[in-house]
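The complex appears here without one of its protein chains, the remainder shown in place.
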Amino acid sequence: MDYIPHGREDIRQMLEALEISSVDDLYPDIPGKIRAGGYGIAGGISEQEVRGTLEKFAGMNASVRTLKSYAGGGAYEHFIPAIIDDICSKPEFYTAYTPYQPEASQGILQSIYEYQSMICELTGTDVSNASLYDGATAAAEAALISVNKYDGGVVAVSSAVNPMYRRVIETYLRSSPCRVEIVEHTEGVTDISRIGKHLSGKLVSFIFQSPNFFGCIEDVKSLSDCIHDKGALSIAVANPLSLGVLEAPGRNGADIVVGEGQPLGIPLCFGGPYLGFIGVKKELMRKLPGRIIGRTLDKDGKEGFVMTLQAREQHIRREKATSNICSNQALMALRAAVYMAYMGKEGMKKVGALNICNSHYLAEQIEKTGKAALKFRKPFFNEFVVEFKKDTAEVLRLFEKEKILPGIQVGEAGRNSLLCCVTETKTKGDMDKYADVVSKL
Amino acid sequence: MDYIPHGREDIRQMLEALEISSVDDLYPDIPGKIRAGGYGIAGGISEQEVRGTLEKFAGMNASVRTLKSYAGGGAYEHFIPAIIDDICSKPEFYTAYTPYQPEASQGILQSIYEYQSMICELTGTDVSNASLYDGATAAAEAALISVNKYDGGVVAVSSAVNPMYRRVIETYLRSSPCRVEIVEHTEGVTDISRIGKHLSGKLVSFIFQSPNFFGCIEDVKSLSDCIHDKGALSIAVANPLSLGVLEAPGRNGADIVVGEGQPLGIPLCFGGPYLGFIGVKKELMRKLPGRIIGRTLDKDGKEGFVMTLQAREQHIRREKATSNICSNQALMALRAAVYMAYMGKEGMKKVGALNICNSHYLAEQIEKTGKAALKFRKPFFNEFVVEFKKDTAEVLRLFEKEKILPGIQVGEAGRNSLLCCVTETKTKGDMDKYADVVSKL
Amino acid sequence: MKRTGLIFEKSVKGRKAFSLPAPFAEAKNPADYIPAGFLRSSFEFPEISELDIVRHYTNLASKNFSVDGNFYPLGSCTMKYNPKINEQICAYEGFRDVHPLFPCEKVQGYMSLLKKMERLLCSITGMDEFCLHPSAGAHGELLGLMLIRAFHDKNGDGRKKIIVPDSSHGTNPSSAAMAGYRIISIKSDAGGQIDLKELKNALDGEVAALMMTNPNTLGLFEDKILEIAGMVHEKGALLYYDGANLNPLLGLCRPGDMGFDVVHLNLHKTFATPHGGGGPGSGPVGVKKRLEPFLPVPVIRKKGDNLKFDFDCPDSIGMIKAFWGNTGVILKAFAYITALGDEGLKKTGEISVLNANYLRKKLGEHYNIPFNRACMHEFVISVKDLASKGIHAIDIAKALIDRGIHPPTVYFPMIVEESIMVEPTETESKSTLDCFIDEMVQIHKEAGKNPGSLKNAPVNMGVRRLDELRAAKFPDVKWDFKTQNLE
Partner (left out) sequence: MKRTGLIFEKSVKGRKAFSLPAPFAEAKNPADYIPAGFLRSSFEFPEISELDIVRHYTNLASKNFSVDGNFYPLGSCTMKYNPKINEQICAYEGFRDVHPLFPCEKVQGYMSLLKKMERLLCSITGMDEFCLHPSAGAHGELLGLMLIRAFHDKNGDGRKKIIVPDSSHGTNPSSAAMAGYRIISIKSDAGGQIDLKELKNALDGEVAALMMTNPNTLGLFEDKILEIAGMVHEKGALLYYDGANLNPLLGLCRPGDMGFDVVHLNLHKTFATPHGGGGPGSGPVGVKKRLEPFLPVPVIRKKGDNLKFDFDCPDSIGMIKAFWGNTGVILKAFAYITALGDEGLKKTGEISVLNANYLRKKLGEHYNIPFNRACMHEFVISVKDLASKGIHAIDIAKALIDRGIHPPTVYFPMIVEESIMVEPTETESKSTLDCFIDEMVQIHKEAGKNPGSLKNAPVNMGVRRLDELRAAKFPDVKWDFKTQNLE
């Protein structure tokens, strides 16, 4: 199978126009030595067979429909309103590309302008962009904003930040003049007293996450005040779904707010494609990575949208660009935009509240069993660390029988612990069942 | 949950404009006696819960993906190209209605004009319409075309016609001046020698099916010649998917060709919505039921499409209309149109050939086992009747273990028989497996 | 907007889109199995690539108004929002890929859903039993009238007439005729309702039933319904309810309680399933107990642990379609009712009435509304008074098209001259209604100042007004593959 429209006659006519007898005549310059044989890829199979083949792979995976899942840790099972798939499967959106020609791309441009606006409002920042690859790279890009090429210094990261994010930040900054250093948490939250201490150089920025990797809510305001006192930038990693209920980090002093947009209507899909979002204070606008959409006027003075501030970008500035980002995650930004519009003011509050109330309900029920306890006694959003009295392997085995995944194992949380996430997708019945299994340990 | 946009303030403003204090004030005329209480329908549940509820129902059904199925008998499992779902899920098509306003409906109108054209070409007829409810009602509407209100006579139907179709024809004609009478088949095909014999009145039309209910291909030409000799209309029920390979009934003398369009890219969906198609000779054009789309010119002489010959229809002619059809199955006609365009000239031939070759291969393999034999020795398309040496119940039990449904039980085919359908969806491996199970009987 | 061109004009010899498995090695050819005389002699069909097909339909779609793109206040059609979740549900493998002849015990999900749906519709209408088979409203009407005929026949009562009001929908008389009845049309009274005197005169022992809809097609509630039911029943006739207009009655009152004996519903109107550019619909029929024996087969009955299809109903009228209904449509309506529940249904009815009255009030300040009192889900404007300016209902309609609004129904019901029938539905926001009002007011002004501009509309659609007379006079209803030309 292929997707080539030409009939034999088409090809004949085209070769004739080119005055050649076969396509091969178009390759005179390619050294014979490197002409390939076949790849050994069987196939040329039909659509029906492709479907059959891929169904088999899919059938070998558990899904959150076959396995009741309390897994979180950076990717979250949430309700995805049907209108998101409907709107985002419009080919006018998904088969277009970067809106280089604004007059032929007003649909995408306006939708991203609206996305940027909602991200700014949600995070309490002034400027956002058209998306980054994911939450982890967004955190790394934020770190890069804080780094001055000629100065060096330290980017400090709380140990309560998702360990994958920490690794990505480290990788991204390896060739910068700055070092990345870790500041240990205390009792599941960042220890303010340690900020700026024991560092090998001047603090240029401090990165923390709230709700953090353990689910605990950080004191963003005190952290940011302390960071600013040291003359550094406050960089917050946030869960956007929490921000209808929790204060916007930007309003609590964070200079840059980044995070993973996946909770905003994006399927789990085994880890991607997701959505890195970023919002910054006005002063940092010209340091932003990636595309930014702006509003302007046309020849007749009519409103319209364009990519703007392109002088920051690789296609104009090449090696002097703020980042190398070219393709981004625009379709995922569209999903998030539709999600935010659909949830709206009340929905964002309610879905946040459901996450808080469900997760705390389950935490209470678990503790009541006496067979497990919360590891950290701090306010949390929709995740918490449970410490079981029994071995984790045994815990998992018992839950397995009920087709439940009770959480994920995370080294950072210590032995016999699981990081357990509860969202609006869980009913009271689900949670009571969970506690019931725990009580049987 | 509801789909009502109004906020409290909207409602207040609207009531104020109406100078009333509640919607109830708009119902002064409704006798109190008939004011309803609640219906007792629990609910007002959220989208997420609706999904959960319906997933449970769906989970209680076998599907052709969980049960390897050889069921046919009027509904067929075929390959459905992905572009059909893509195109037909465009809201511009599916959330529109009957194109009463042609200037705002050129998309639908043109697509149906194209559908009509392809149905005419496929069936060998001159005029088609924008669809009927399904194959069975299309057959009944065809019978009604042949009936003259004031004359009476007999509409004869071959006993090799799908029994459900026969029942629908009977029901539709019960209040007509004509009687419906059955002409028995011989060895699985319509017995030409019986046409016009032993009838209680003058033959006005004869209805047969090819490939017929038993899968056998009828001799359309001889049948039509014979029917015409009796001065009656020849009405053929056809499987559209066979017509890339089998001669078009209209070219073999059928005056009306009807059938079920479901094989043309329409999901099984437990029996509906499907697609009744109809094609007739030019002389019968003004007797057609339903909508017909025609091409015309606009004020500036530019091509455009409209509903035409509306003088046949209920909204103009009321009780004198050719039929009461108002809503039809337009979206299914669109599916069929996309299917036909996608298959095209070569694809229609190839898919027909695959059905013939697969079904004959399986028939051969079954006979080779010595445990079963074909009941009728006639050319067939993709269905045939197998007579087992063992009891059907036992046969079904053995297949059940392998998650195979080997065919459907049909009274018309006699004891120990199954009607078995094989389409392009079956691989050689599937069919060999089938024969293997038979050999173990 | 450019001419899209017919798909056939894009066909080029040798191109293809389809993809099919290769025949297996041992496979023979059709000619090895089928006598040559049965094989197709010649065959012309499009030859187009997949991308070119996709572009063709993308282009066609862009030439269509739709609920998702436009306000669509098409009276009598209830063009409400079609929830996206229902489209998703219908695509579940356990619904979509199920053969209708699978053994009943393998499809208990469907069986119980259909059974529950029958019960839900009984609750909503106040009827005793429901049949989900009919494919559309008109199909339901036909079934309903067949049931009425079977009922009278069983009683040895060969009644020959059906009464319909002159305001009735065209399918009513047409369905009655198909069921073999003679149609008696009665005039409406000065209030736009059934004229009791006319009815009384028409009601003789030959009348099998009175067909009506309530609210009627003027959007008015027939407030003498109990009296009418009494009159009809007294004469041994039955009362038929055309349920296309049920939307405003949701949670308010039930046809069963008004005395109706047979009811059909349009799931594709009241219950939010999409209209599909003309269909598919679903037109279930509800009956009172005494009509139950005549319902089409199969009926769903409990047998042992399972629900089964029962074909054994001696008094049944038979079958009215292959299989058991437009299941895919029923499914969506079921999901809709489940989502709404009592409360949502009631609110739906209420707001459909509020929206209609709001429009009636505001438009009544500019347009003539012949029966201008509290309406239900719709109301009817007459622009007869604009005739002096040469402006007709059709001109208003075309002017709305240029403004991005799908026109209301025009020239129906036939009892109002130059009628414009507006049904906003409950899913339209006040903002949309206000925008419609603005446009209508502007058009009214235009009719006074510059009627030529309305006669000229539409101008923004790629095609101007289309010549329907020409279409009927010189029917061109298909492409000719042989001449490669339009007929």
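Each chain carries a letter (A, B and C) given by its place in the written order, and its residues are counted from 1.
As a working rule, a residue touches a chain if its C-beta (ideal position, glycine included) is under 8 Å from a C-beta of that chain, and two chains touch if they have at least 3 such contacts.
Computed from a predicted model, the values in this text were never measured in an experiment.
Trainee: List the shown chains that the missing chain touches in the full complex.
Mentor: When the entire complex is considered, the left-out chain reaches A, B, C.
Trainee: Identify the residue among B:Y3, B:Y39, B:F57 or B:Y274 that touches the chain left out of the display.
Mentor: Of the candidates B:Y3, B:Y39, B:F57 or B:Y274, B:Y3 is in touch with the missing chain.
Trainee: For subunit B, which residues touch the unseen chain?
Mentor: Missing-chain contacts on subunit B: residues 1, 3-10, 45-49, 81-83, 85-86, 91-92.
Trainee: Which subunit C residues would touch the chain omitted from the figure, given the whole complex?
Mentor: So the residues of subunit C touching the missing chain come out as 2, 10, 12, 15, 19, 49-52, 54-55, 58-59, 62, 66-70, 81, 83-84, 339, 404, 427-432.
One rule holds for everything that comes next: only the chains that are shown with their structure count from here on.
Trainee: From the mean C-alpha coordinate of subunit A to that of subunit C, what's the distance rounded to whole Å?
Mentor: 45
Trainee: Just how far, in Å, is the C-alpha centre of subunit C from the one of subunit B?
Mentor: It comes to 19 Å between the two C-alpha centres.
Trainee: Between subunit A and subunit B, what's the gap in Å when you average each chain's C-alpha atoms?
Mentor: 47
Trainee: What are the residue numbers in subunit C that touch two or more other chains?
Mentor: 15-16, 19-21, 47-48, 50, 54, 58, 83, 85, 87-88
Trainee: Spell out, as numbers or ranges, the residues of subunit A touching 2 or more other chains.
Mentor: Residues 47-48, 81-82, 86, 91 of subunit A touch two or more partner chains.
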